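Have a look at this one.
Apart from one protein chain that is not included, each protein chain of the complex appears where it belongs.
Letters A and B mark the chains as written, and numbering starts fresh at 1 in each.
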Amino acid sequence: MLNLQNILSVFLIFIPVSIAGHFLHWSDPVVFITSALAIIPLAAWMGTATEEIAVVMGPALGGLLNATFGNATELIIALVALNAGLIDVVKASLTGSIIGNLLLVMGFSMLLGGLKYKEQTFQPIVARVNASSMNLAVIAMLLPTAVDYTSTGISTDAIQKLSIAVSIVLIGVYGLTLLFSMKTHTYLYDIDADMDLEELADSNLDGDTEHGEVNLPLWITVLLGCTLLVAVESEFLVSTLEVATEQLGLTAFFTGVILVPIVGNAAEHATAVTVAMKDKMDLSVSVALGSSLQIALFVAPVLVLAGYIMGQPMNLNFNPFELVAVGVSVLIANSISSDGRSNWLEGSLLLAAYLVLGFAFYFHPVIDGIG
Amino acid sequence: MLNLQNILSVFLIFIPVSIAGHFLHWSDPVVFITSALAIIPLAAWMGTATEEIAVVMGPALGGLLNATFGNATELIIALVALNAGLIDVVKASLTGSIIGNLLLVMGFSMLLGGLKYKEQTFQPIVARVNASSMNLAVIAMLLPTAVDYTSTGISTDAIQKLSIAVSIVLIGVYGLTLLFSMKTHTYLYDIDADMDLEELADSNLDGDTEHGEVNLPLWITVLLGCTLLVAVESEFLVSTLEVATEQLGLTAFFTGVILVPIVGNAAEHATAVTVAMKDKMDLSVSVALGSSLQIALFVAPVLVLAGYIMGQPMNLNFNPFELVAVGVSVLIANSISSDGRSNWLEGSLLLAAYLVLGFAFYFHPVIDGIG
Partner (left out) sequence: MLNLQNILSVFLIFIPVSIAGHFLHWSDPVVFITSALAIIPLAAWMGTATEEIAVVMGPALGGLLNATFGNATELIIALVALNAGLIDVVKASLTGSIIGNLLLVMGFSMLLGGLKYKEQTFQPIVARVNASSMNLAVIAMLLPTAVDYTSTGISTDAIQKLSIAVSIVLIGVYGLTLLFSMKTHTYLYDIDADMDLEELADSNLDGDTEHGEVNLPLWITVLLGCTLLVAVESEFLVSTLEVATEQLGLTAFFTGVILVPIVGNAAEHATAVTVAMKDKMDLSVSVALGSSLQIALFVAPVLVLAGYIMGQPMNLNFNPFELVAVGVSVLIANSISSDGRSNWLEGSLLLAAYLVLGFAFYFHPVIDGIG
């Protein structure tokens, strides 16, 4: 059966190509592009492996696994970039991941799903609980930026301390949302949740697997192998990023906000669109909203703490326009998802919002010493 | 039968008066005020003619006609002002039209309707679909401002290119919303839509017309004649605007944001209030929300493209306070219209919001070289 995941797997060819490019000293743009393309199928297989293992481990542990490894690709790329000192690219990719999941992933899902079905419905309760957490997460994540922007000058040290304090609160909130969804209020999420989890695993594969016989050692090996390969490819990507983007006529800011997140989120993208076209909008919306929530509540604060440990000056002080862009994306995504219905026009509106934000990032003069 | 439209027709007397004033070289404030008053009934008759012709042409073509000519008055005034190089007045009038429709028109409708009926209801779905499009439109329209405000300096050329790119996306989105409402999802809007269209035509007239016998040539003549006269009066209005507002002790900014939109939207105003007092809130809310949506998705981008063709430096870089005012208006209008119910207090809240914004514009020191 030919599906999106299978098509993505063709991209596995770029793994040897990018490795060859690296050792044979091909030009930076070539290594940059091939390593980016190589990460896409690896991310998809990491996702599949995580979900297969999650099915075996049962809802509680499996959910936790999903929650932790769900954005593993983005986390690995960001950690490698952080280690290389590309702080602003890391920040831009966080912004870009949130925007990309809310507008691009959800937009394509609603558009392509909506072209097939006149009107699609999903549980507004899930959208709403997520929306409240999302509002908090985004606001908290962007508060240090607001403090800096509304004062005549705050010391780097104070921004650093504030970012760490906020990060600890966010990780705490993330823990509470897991406790809520997996322990105390599972029933809110339970509607078809088990079925959906298998559905999700199926949608990532060729559909033939029977879950009575999940091959656990195989999937653990796949997960570890892909993680390792993603790390290697991220090294290639990051080491060539600055020269390559310059030669391609782009700013590192634009690359961080638009290109890196598309690579990192390709798997979610494929999954969300595939299930939307099967009229499983609950799952599709969950993937898009859940992924952006994880970035804000888990990936971003972990990177702040990691930066502190690594001695890199990572904090939550973003470019003010990133604040505007994220705020605007959350607003539009909320207003479109809050009624539990979607159609092709709503998908188009999300994509149009992504497009105009993309233009704005393209024309935004770089001011924070990026690029 | 005496109704609002008939009362407005009394203002037709100002057409000869303003023409006399122009050729007899009366003082600028007199020509300014008389030409403004002359435009009001002309706009009303243009609206009536458009709707009469629309009824004959059937839902599809008629809807398209309504969608294109709905804000013809504002568009003509703006094009004349643009041609005269009053860029900031044009921008201010766009902001003011959006604010005026959302707060002043909807506010008076809900207040006066609510004084007659304890609680009025309307389709929340229409409000909601409009709200999502509106959020996108407003955000897109104001993104260039945000880019400029959050950077230390973006070149005029980049703002121009960004504005054109955003305008093309907005016009595309406008086309999609027409396709959605007139072709693929008509049923969402169909509830009493035909009846409402006739109702709308009736409300603009004296109520005696029988639609079996619409006099098409007559109405086309009326439409063309009024369009021509609006253009002439706009010339008088624009050519006296700067001197007149100064002599009246106002800034051109205040005139652009408050006075020009009141003149341009008087017809919508009359219609929305009239039908609200007949407890047709669906129609009333549609007129107010639809008109502001048209400004943001159609009139504003058309003016940017027209400015480019005319060689006038029109773009979407507004005064930051205009961004605040529009954002705030959309927020309040959304929060009040989203539940599909209205009462006199909600109308009063909208009017109070308009009032405080008016104060703020009055006291706002002019910074963008306006006036």
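In this text, a contact is a pair of C-beta atoms (placed from the backbone, for glycine too) under 8 Å apart; a residue touches a chain by one contact, two chains touch by 3 or more.
Because the structure is predicted, anything quoted here is derived from the model rather than measured.
Where chain A meets the omitted chain, the residues involved are 128-129, 131-133, 135-136, 139-140, 143-144, 146-147, 150-155, 158-159, 161-162, 165-166, 169, 172-173, 176-177, 180, 184-185, 334. Listed here are the chain B residues that touch the chain not shown: 118, 319-321, 324, 328, 331-332, 335-336, 339, 343-346, 348-349, 352-353, 355-357, 359-360, 363-365, 367.
Quick note on the criterion: only the chains that are shown with their structure count from here on.
After Cα superposition, the angle needed to carry chain A onto chain B is 120 degrees, rounded to a multiple of 5.
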